[in-house]
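Note that one protein chain of the assembly has been removed; the remaining protein chains are unaltered in position.
Coming up: chain A.
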């Protein structure tokens, strides 16, 4: 399972970076979404995967008796997902506006602010 997830994370990062390096605005957004998901899965993976051992202390004891899965990574991922959802929605609207105003989808032609004047 870990190996599978690791390959998955690597694929997501690689394809995300590839997409960001393309010239199209839409592919830029897709790249950012893929990278964000890759990072979330990475947190999940690095929190150590333990199957079928919820972090619940039995009623008759005060401490954990056996190994349990760490609940914190899931809280972190949840936060990260919400944040990236907000950022991505903003990004999509921004790209739509930018496309409408600049009238191009090609990032190489969006260079008015970099030009020497």
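Just so we're on the same page, a contact is a pair of C-beta atoms (placed from the backbone, for glycine too) under 8 Å apart; a residue touches a chain by one contact, two chains touch by 3 or more; residues count from 1.
In the analysis below, contacts and distances are computed from a predicted model.
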Per UniProt, and picking from "histidine kinase", "HEAT repeat domain-containing protein", "Proton-conducting transporter membrane subunit" or "Oligopeptide transport system ATP-binding protein", the hidden chain is "Proton-conducting transporter membrane subunit"
Per the definition of touch given earlier, which of A:5, A:26 or A:98 contacts the omitted chain? A:98
By the contact definition given up top, give the residues of chain A that touch the hidden chain. 20, 25, 28, 32, 35-36, 38-39, 42-43, 45-48, 70, 72-73, 76, 79-80, 83, 86-87, 90-91, 94-95, 97-98, 101-102, 107, 110-114, 116-117
